[in-house]
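All protein chains of the complex are present and in place, except for one that has been dropped.
The chains carry the letters A and B, assigned in the order they are written, with residues numbered from 1 in each.
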Amino acid sequence: MNVEFLLPEARQNDDDVEMIDVSDKFVTPGETISVDAQYMRFGINDITISLCKDFKHYSLSRSHGTFSDEKDGIIKSSLAGRVEIVNKLISVRTVHSRYNAEIGDLIVGRITEVAQKRWKVDINSRQDAVLLLSSINLPGGVMRRKTEEDELQMRKFFSDGDILAAEVSGTFQDGAASIQTRSHKYGKLRNGSFVSVPPSLVQRCKTHFHVLSCGVDVVLGLNGYIWVCKHTPSLQDVDSETIYSHKNEPISDATRESIARVCNCITSLARKFKIINDSSITLAYEESFETQHID
Amino acid sequence: MPVLISPAEREYIINGVDHNIRADGRGRLDYRQIVVETGLISQASGSARCRLGEGTDVLVGVKVEVGQVDMEGDDEVIRERKSKRGRVICNVECSPIASQQFAGRGADDFNNELTQTLDRVLNGPQGGLNLEKLCIIPGAQCWVVNIDALILDYAGNLLDMVFITTRAALHNTKVPKTIITETEDGLEFDFSDDMEDAERIEGWENVPTAVTLSKIGSRHVVDATPLEELTIDARLLVTVNKDGKICGVQKGGSGSIEPSLLNEMIQTGGTIGQHVIQKLDEQLEREEKEASKKTGSVGKLGFFAAI
């Protein structure tokens, strides 16, 4: 039986924050990012600039978080955040924002609604994503055609509240993403616990399925939803009957404690706005043993 | 705030509770850490704010006003008793900033439920406060203690926090001193505006605190997180005062409880409640000592606190 009461602490100034890049600029909405002499418009989102005072003579394209005044071509920021330049793309990255789906992203979502031949999935974005019946693996073989019975039995596959890992295959005009779970590593998630963090803390990397040394698997969704579960060796041909089962396997006490510890590490990292990837989680996990005071 | 939960997560949580390792590593009877601060609101007679873990944030303000004595009752004895007492009026409100489902009329039923529960415990002799002391002129005027709780953020375990914060706020509440003079028209009173003369409200240490025991599977847990709250069958709210007396029991949720488990839960609730009161009192004392150490104006951290 444990109850702990604390007094509030004053905020401290973070004097040890290093500025990574000299050209790191923090901007607010309406602030000018750079000035250009001439520009050309390509597609929906980009404008090229030839001259730029603050940065080297790059021809820069404009991306998310910026807009430009038509007349003089000045690029201004529309968000409050840090300016990011990746090769020739200039964008503004905020701390807290809703997730914007891009094709190829791995996300973790929760089913909110079962509709006609599709599911609506909450992915922490401004619109619910759509999972079509044709985008999932049907039990009984990869190439099975979907039948009318499948349409009527959609709840057998995914029901309200289910958590799944999926990949963004496209976006609709209104900003809703279309997701698919055609690979065997995607699909219904079980044997674990759910954590939610701000989406900007999860960055794109080669793989989002990490196996930690403590016997715990972590699925880092780019939308900020993370699934921490017991380690299951990946099986090439998973039994088709069990991919849609919601029965958990038995989990040992030690694994349960590790899962809880990893969840707490992730929440602490999120509270301090640190990037979340497998190395930061592992570091935090090891540190947590140093400060353990409750057995 | 999640409103849906998958069967896999539900099973994970129920099994975790069974093995005494919950989703965040706590044991069944462990609370998340609570940060308490009193005296934040200068306009109120007393105030306190509590934050639980990462989420639930409750702010309670107590305002003491002069009002009419309540003299309703069937029996003459009852009326006589009531005419010599002050009154307590409670109100709990879930601010829409806590969750978007509290916007507009969404929270009305929920607010009402919380208000009635708080009112049922605090209004009456079990509420702890010395209502006789709050009477100014018997049969006419009395002090009315208005307790208003505002929920600023929601992460589970709301009622426990409301009660703990109310107790802290009442510890902080000062009632102005009244001077009663006898004139030909009867008794008249006046109270001094000087806050130095105000006395701490009597009976605050007898105000009960609440422990919500949630039945998950066949076990019960204390301090449920929002995901855990989606898996519970039934809840039992046990309010207990520092002497270990039960001041109220209320079952919630749409499940049923077996009588022996019910007895066990009431006993556990009683023990935990007393423990919570003891720790809270120690904390309030510590806060007072810290405040008296600092010379000059005492700056309250309020909403600028880091945690």
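The rule is short, and it goes like this: a residue touches a chain if its C-beta (ideal position, glycine included) is under 8 Å from a C-beta of that chain, and two chains touch if they have at least 3 such contacts.
What we mean here is this: contacts and distances are computed from a predicted model.
Hidden from the displayed complex is a chain whose UniProt protein name, among "Prolactin receptor", "1024_t:CDS:1", "Fuzzy planar cell polarity protein" or "Exosome complex component RRP4", is "1024_t:CDS:1". Looking at B:Thr38, B:Gln141 or B:Asn241, the residue that reaches the missing chain in the full complex is B:Asn241. Of the listed residues B:Gln68, B:Ser192, B:Ser218 or B:Gln267, the one in contact with the hidden chain in the full complex is B:Gln267.
Although one chain is not drawn, its touching partners on subunit B can still be listed: residues 72-78, 80, 109, 112-113, 115-116, 120-121, 124-126, 234, 236, 241, 244-259, 262-263, 266-267, 270.
Rule of thumb we're sticking to: only the chains that are shown with their structure count from here on.
For the pair subunit A and subunit B, the distance between mean C-alpha positions equals 39 Å. The touching residues of subunit B, when paired with subunit A in their complex, are 2, 4-9, 11-12, 15-16, 19, 21-27, 29-31, 33-37, 51, 54, 227, 271-272, 275-276, 279-280, 282-283, 286-287, 290, 301, 304-307.
Interface residues of subunit A, counted against subunit B in their complex, comprise 1-12, 110-112, 159-163, 188-194, 246-248, 251, 253, 256-257, 259-261, 263-264, 267, 271, 294.
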